[in-house]
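In this view, the complex is presented without one of its protein chains, the others remaining in place.
Coming up: subunit A.
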């Protein structure tokens, strides 16, 4: 496991929280989406890292393929955490029929899930930010 990659993913998550807290100057109407983008990047970085640690180098594969690799080769619980965080955050990165911008609570919840993946040593109740 590369400590540098983990640290990068953790930093990105912290950045997402900072955006959510309004500390990064993003326009209010885009805060939740922007935080979701950054958090998803953190999750994707971490998923890539986990695959690589498992000996699977698939730099061009999409998120869904990586999730399958994680479930089969790494750990079902890790894959589960990655799945909820990644698919939830991805939802906010596309235009969906009739959905408005997510709320801060929704994004915060997903960042909490993502943190389980990025920093597995931390308990689920440790709230980011």
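The rule is short, and it goes like this: a contact is a pair of C-beta atoms (placed from the backbone, for glycine too) under 8 Å apart; a residue touches a chain by one contact, two chains touch by 3 or more; residues count from 1.
In the analysis below, contacts and distances are computed from a predicted model.
Selecting from "Branched-chain amino acid ABC transporter permease", "Extracellular solute-binding protein", "Chemotaxis protein CheX" or "Nuclease SbcCD subunit C", the unshown chain of this assembly corresponds to "Nuclease SbcCD subunit C" (UniProt protein name). Contact with the undisplayed chain is limited, among A:21, A:53 or A:72, to A:21. For the chain left out of this panel, the touching residue among A:9, A:34 or A:51 is A:34. Listed here are the subunit A residues that touch the chain not shown: 12, 15, 19-22, 24-34, 36-38, 40-41, 44, 93-106, 108, 129.
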